[in-house]
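One structure below.
In this view, the complex is presented without one of its protein chains, the others remaining in place.
Letters A, B and C mark the chains in the order given here, with residues in each chain numbered from 1 onward.
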Amino acid sequence: MADAMYKTNKGPFVSLMTGLPGGGKTFLGILLVAALLVPLSNLLLPASSPFHVPTYLVSLMGKYVCFALLALSVDLIWGFAGILSLGHGAFFALGGYSMGMYLMRQIGDRGVYGHPILPDFMVFLNWTELPWYWYGFDMFPFAILMVMLVPGVLAFVFGWFAFRSRVTGVYLSIITQAMTYALLLAFFRNDMGFGGNNGLTDFKDILGFDLQATGTRLGLFVASLIALALGYLVCCFITQSKLGRVLIAIRDAESRTRFSGYRVEYYKLFVFVVSAVLAGIAGALYVPQVGIINPSEFSPANSIEVVIWVAVGGRGTLWGAVLGAFLVNWGKSYFTGSFPEAWLYMLGGLFVFTTLFLPKGIVGTSGTWIEKFKERRRGSPELAPAAAVKEE
Amino acid sequence: MMSTQVKESKKQDLTSILYLDGVSVSFDGFKALNNLSFVVEPGEMRAIIGPNGAGKTTMMDVITGKTKPDTGEVFFKGGIDLTKHDEAFIANLGIGRKFQKPTVFESQTVFHNLELSLKGEKGVMTTLFAALNDAEVARIMEILGVIRLTEKAGDLAGSLSHGQKQWLEIGMLLMQDPDLLLVDEPVAGMTDAETEQTADLLRDISKTHSVVVVEHDMEFVRALNSKVTVLHEGSVLAEGSLDTVQNNQRVIEVYLGR
Amino acid sequence: MRITIKTIIAALMYLLATQATAYADLADAAKGLLSKSYNEKIAATEAIAATGDAQAALLLETLLSGDLYATKSDDRLVYREKTGGGYQIRDIVTDEDLGVVKSGDIIKIRINNRMRGLIKDLLGRLTLLNEDPALRLKAANSVFKSRPKEMIVPLTDALAAEEDASVAAAMRRALAALNFVHGDTTEVQADALLILEEQANPDVRSLLSAEANRLAAIQDPSPEIQVLATAVSKALAKVEEKLEMLGLVENVFQGISLGSVLLLAAIGLAITFGVMGVINMAHGEMVMIGAYTTYVVQELCRNFAPDLLVYSLIAAIPAAFIVAGLCGIAIERSIIRFLYGRPLETLLATWGLSLILQQFVRTIFGPTNKEVSSPEWLSGAWEITGGLALTYNRIAIILFAAAVLFMLMLVLRKTSFGLQMRAVTQNRKMAASMGIRTGWVDAMTFGLGSGVAGMAGVALSQIDNVSPNLGQAYIVDSFMVVVFGGVGNLWGTLVGALSLGVTNKFLEPYTGAVLAKICILIFIILFIQKRPRGLFALKGRAVEN
């Protein structure tokens, strides 16, 4: 009878089955339909039809989807555990580089210097043999493993130190920034063996499919969508579980959580690593679609932008983050094309506007409006917290 | 875990639930605790009073592992050296703490607040896959009753009144089912009626648990009618029944000023 | 220039032949300058110097400073002075007035590096007996650099006549160098060594090392050669040792100067972020605005009061403070004040703001760098010895940073505003209830922080690009410094900035610039583990959670 009154915790699987947080089903629905319609319209509809989705739009959307996944990963730690990472671009980029290294190896002897093993930039810098950390990247499974492992491990090590010594709030944000900045500088160095400023580029094919081919693009697009959907489910799974509630507890009252017997640092570490892995995957899917990965992905500015996507969409409302990523990036694409001189005003203005007038982001705010209409039907822990977020 | 406890066991009497000996803490120069020593017996209810800055909260911090003492011993259940452990571990040992300012998880329902405080394994993975069984639900309902919040179970803790938050926090302590409760000013900002009820509540609790209450409100302390320890400048000034300490000359000096 | 020329004439009087013939020689010696080929020009230059004519020095000076022209009509070498109509030209040799011409009628005599070097050297020799000690010093040094054998005698005479101590020292060094190079007996060389080995000067080092190599190369050397060789290598060691020491000093200096740049960049942030807890991403843009203000002030000076240009930088300091400060206040009133207690919102808003400000500046001033010239008193270096030169602008920046910090301290500690500010920082409600207009204080505080950032911009305009991206380059570093030093503590910012600067400079020689920076960042990350609240942890609004 208690169950009737409020959501009782029947375990994460059950709560995932019985209902996703606000708008979750709609969201997944949209992803599903997009995954079906876009390829179809691209392949079947004639270019003239207004509903035909041209190929360049497909890979553009694919790019957005990757950004969305990245935003999702940030929302998971920021919205729910109150960890503001200003260095999440680092994990994204590391995932990207892992994939990039695979694609590089796939080029084989088709590089300009025709060296069977070494990528062009190495030939060029007089490298005689492949550095050890490039071994194995010619195997796709290994690369995929690294895509998740490298960011995961970095996140684990970094988080292990940071959370154990209880670095919180602004301090944490700043050192995450320091992390990504250090990596930025490191990857700029040509001696590192990652192609320096030019990064990795000039990719030919993935798993034998030509990257230029429309089919491949559609494939990657759909793959990204699937990754996003899965990522979303993972996040829901976590946030719906009791662990999710512990995270919120940590966000709202860390010491209370400690005195209730939870090892806060482990919880933070866990979610931080999960988030980093998601970011890595996003990066890995991003690289083949844009055809280049280079150090500027590590730049602190990029990481800050990701946070802004989440804020615009609505912190602590998973699919809000996705929405934010889409809106901001679409805006960027559109404005840079249509108002090349003035787009920065618009983007900057958008950020100021959201913070001033939509403090909970689009989804958060609209959520509270909806709540106003519907009579007191609570219990969706995703919508409420945005209201009572205690800033870190 | 048991084994470590045994290893740590020391010569002093193993019967006491809480044992502080010569504990001193100082924050850059200022001595918050100064060679503080006292003992709480199992099942005992102890009221601790003292002017501001007497070191009451610091003492709590030391016991719950938030602050490490510079010198002195702190033992729990006779054998366990609390100075060696962190908050989470100590909480799981069975020491619950209620803060001076009521702290609950405002953005979650009363029910979930209690659920989070459930006694049990609190590792990351277990929590991830945790599901409530009927016994646990029953337990939560029971505590909801005890703290008189059954109707509000579905509300956000943030929407509760001050007094209700105080109770909810006590309820969360009870969920942990600790052997020792540290309660810091439980009736601050409560109406007389609420204060009454709280006193009753604590008296009930003390039947089954050891309780240490820090409080200013003399009426409330009297209502608790328990042994009283007076702290002053970080060390014990007097100890005994409320009347005896109230007639103690030095206590009067400290409270009324010389 | 006029004075120097007169003095040259005076100085050279005694070695003058009769004017008439001299003019003749000089005139056709100079003809070569009209040639297109630099080799002929060089020959001509040498010929000019050889005449030893009084006008020779003047001619070379004019040539060196790029003020020598030739008339298109009749190939006469002239120098020009701007007049209303066009240019008033005079014959360089006879100083005869050739009337006014247009810029089209005369062509500049171009010189290249090789000639520049040569002319400096020749002039040096000609001015050994000049009455201006500064010139004599220059002369002695240029002789010391070029070491022409024929200068031994004149130099010895000059040294004998010299009474200025520092110039004498320079001459002695030059003479020693000459004797050491051209000395025909090893004794002479040995004596020269005794003087040389006391010099902490890279040129001496290069001279000695070159000689050491030469001696080492000699097949089956005679005993005295061997003796000399050992002496030289000993002297070389002594000089190197001295230079080592100086290198260390220089390193420290560079570290401190880098530190004070960081300090300047960060100190404004230490207020807006450290004290008020606003994660102010637009801080860098405040610095940029300061830099652009400097540019504008300088342009105004250039157009309306050219003779005040020298002081424009000083005028720019208050200007930058006010402009940036007002921007700060505007920002605080219009945006920040709605966001207190929500630091993260401030991060997003100020980030958006920084984008807008950058684009705004780009629209107004254009995307290209703007030139902010350094006044005389800021360019060049203070040559302590040949081996150690501290650049004036760096010294100035160090002093400036110190001054700014000091002022700030005064404001915070000694003024009632500072008191109110701290009151608001520590307890807004209480402060408000005590009748402090917290809103006003907030605005002022933010204004102060921004203003200080603006002043930093003035300093940075001296060492870095004045471009819309100026701020972006410093924002991350600034945050590092503030956090490392401890949020809300100016001393922390000071210590943080200096220690980071010095460490960086000591790493750089071993690791190179990039790795050094990476090491610093990693160090900060680890350091924060040890002290999660920074070097000097102190309560501020930012850390109250």
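Methods note: a contact is a pair of C-beta atoms (placed from the backbone, for glycine too) under 8 Å apart; a residue touches a chain by one contact, two chains touch by 3 or more.
The definition used in the following text is that contacts and distances are computed from a predicted model.
Asker: Pick, from "cytochrome-c oxidase", "Urea ABC transporter substrate-binding protein", "Long-chain fatty acid--CoA ligase" or "NADH dehydrogenase subunit L", the protein name that UniProt gives for the chain of this complex that is not shown.
Answerer: "Urea ABC transporter substrate-binding protein"
Asker: In the full assembly, spell out which visible chains the left-out chain is touching.
Answerer: A, C
Asker: Using the definition of touch stated at the top, determine which of A:224, A:241 or A:294 touches the missing chain.
Answerer: The one listed residue touching the chain not shown is A:294.
Asker: Which is it among C:334, C:368, C:385 or C:427 that touches the chain not included here?
Answerer: C:368
Asker: Using the touch definition up top, pick the residue from A:17, A:112, A:139 or A:157 that touches the left-out chain.
Answerer: Candidates A:17, A:112, A:139 or A:157; residue touching the omitted chain: A:112.
Asker: Taking the full complex into account, what residues of subunit A touch the chain not shown?
Answerer: Given the touch definition above, subunit A has residues 25-26, 29-30, 33-34, 37, 50-51, 53-57, 59-61, 63, 112-113, 115, 121, 123-126, 185, 188-190, 196-199, 201-203, 211-212, 290-292, 294, 296, 330, 332-334, 336-338, 340-341, 343-344 touching the missing chain.
Asker: Could I get the residues of subunit C that touch the absent chain, sorted low to high?
Answerer: Subunit C touches the missing chain through residues 38-39, 66, 110, 112-114, 116-117, 120, 202-203, 205-207, 209-210, 250-251, 254, 257-258, 261, 358-359, 362, 366-374, 379-381, 389, 391-394, 462-469, 472-473, 505, 508-509, 512-514, 517.
The rule we apply is simple: only the chains that are shown with their structure count from here on.
Asker: Which category does the touching pattern between chains fall into here: line, ring, star, complete, or other?
Answerer: Per interface graph, the chains form a line.
Asker: Taking the mean of each chain's Cα atoms, which chain ends up nearest the overall Cα mean?
Answerer: Chain closest to the assembly's C-alpha mean: A.
Asker: Please compute the C-alpha centroid of subunit B, do the same for subunit C, then give the distance between them in whole Å.
Answerer: 66
Asker: Please give the residue numbers of subunit B that touch subunit A in the complex, ascending.
Answerer: 64, 66, 86-88, 91-92, 96-97, 99, 103-109, 111-112, 115-117, 122-124, 127-132, 137, 140-141, 153-156, 158, 172, 176
Asker: Show me the residue ranges of subunit A that touch subunit B in the complex, using the header's touch definition.
Answerer: Touching subunit B from subunit A are residues 2, 5-6, 8-12, 14, 238, 241-243, 245-246, 248-249, 252-253, 255-264, 266-267, 270, 378-379, 381, 384-385, 387-389.
Asker: How about subunit A: which of its residues touch subunit C in the complex?
Answerer: Residues in contact with subunit C: 84, 158, 161-162, 165-171, 173-175, 177-179, 181-182, 185-186, 188-189, 300-301, 304, 307-308, 311, 341-342, 344-345, 347-352, 354-356, 359, 390-392.
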